[in-house]
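Left out: one protein chain. Kept in place: all the others.
Going in written order, the chains are labelled A, B and C, and every chain counts its residues from 1.
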């Protein structure tokens, strides 16, 4: 089975930029979250179900490298991939490129846990589903 | 009894600005939400209790006028006031001024409802508390 | 000539929601800004040119009514239209609907000015282009 991946596109808007004239470092993480959420949905983490079951992916660590800044009006591609599966964590990687010249703007890696939220806002980490290991562990090695 | 009011201060940060060199129109609403939430707390809407009771103020309408833009490094004052009380709505008004010259940057008016959220994300509007009317209705006329 | 309009779509993401379980009032304005910017581009306000010429549309006033909240995983349609042309202002209107049942979630109206930014961050309002009046004034009456 193939490694799960998902591609999203974003047009750089005013609210993405700051007065230095380029995209603010935080805005890229919003674009990455959109890609990651679609990637998760493609792996079975349906958004509507999550909201009902209150089992949510929680970012545990982010590493992000800013290489070339995007500017207003750029069209950006975000390629997200499942990168690694552990018992209680999984890792995703992201590459953001600019459509006009395919240059890499940003690379990012995030580890996530699956957290079962209770009604009193306490979260309990849960195991990464067995099916994920069965489906993708081989392809990831 | 005096009309409830609350003052907050914000330093304009990079993420508040956009590539036009001034504060993005959306960022002012984040600053206003901070002021409004503190104003609400001063009126008895404790944040921790709200999260537990799941009784939340919901913005029903916003009117905002942008007069003079703030820029990076400006210090801004936000004065929020309770403006009107209805049976199922209340109104707050906000004036944002720049510290250096006291010029009015933004004026805003918001109406809010109190919404009881159930576990299935359905919201049910509730009455404005009687005590609010008893305490402030007179001062507001 | 037809009135300029533009349709965008958004999937509600985690960062759009807040702990009340629904989309935060500010997030809708980001979605509206995306629609408005595409609408502007379709009317001739090219993003790349704007960044170079430093002639920017500036929101002067927003009126927004929140009717039904969107939740995580909803797909939302934003229909933006040019609504009115003045000498120094133009107005746009927006209707946000939920894809599943076409219910109206949010309606919004914004007036904008075209502002020429100088290098010292001073903005000077400019006239609405004659061509806009020639192309669309008739259709708007």
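In this section, contacts are C-beta pairs under 8 Å (C-beta built on N, C-alpha and C of every residue); 3 or more make two chains touch, one makes a residue touch a chain.
Only a predicted model underlies this, so the values are computations on that prediction, with no experimental measurement involved.
> Which listed residue, C:31, C:72, C:92 or C:105, touches the chain dropped from view?
From the options C:31, C:72, C:92 or C:105, the contact with the absent chain belongs to C:72.
> Need a quick check: the contact residues on subunit A for the chain that isn't drawn.
Touch set of subunit A with respect to the missing chain: 19-22, 25-26, 29-30, 33, 51, 54, 56, 58-66, 69, 71, 115, 117, 121, 123.
> What does the interface between subunit B and the hidden chain look like in terms of residue numbers?
Those residues of subunit B that touch the unshown chain are 11-15, 21, 30, 33-34, 37-38, 46-48, 50-51, 56, 71-73.
> Which parts of subunit C are in contact with the chain that was left out?
14-15, 17-22, 24, 26, 51-52, 71-72, 119-121
The definition used in the following text is that only the chains that are shown with their structure count from here on.
> Among all chains, which one's averaged Cα position is nearest the averaged Cα position of every protein chain shown?
Answer by centroid distance: C.
> Could you grab the centroid distance between subunit A and subunit B? Build each centroid from C-alpha atoms only and quote it in angstrom.
32
> Just how far, in Å, is the C-alpha centre of subunit C from the one of subunit A?
Inter-chain centre distance comes to 28 Å.
> What is the distance in Å between the mean C-alpha positions of subunit B and subunit C?
23
> Quick check on subunit B: which residues sit in contact with 2+ other chains?
19-22, 26, 51, 71, 121
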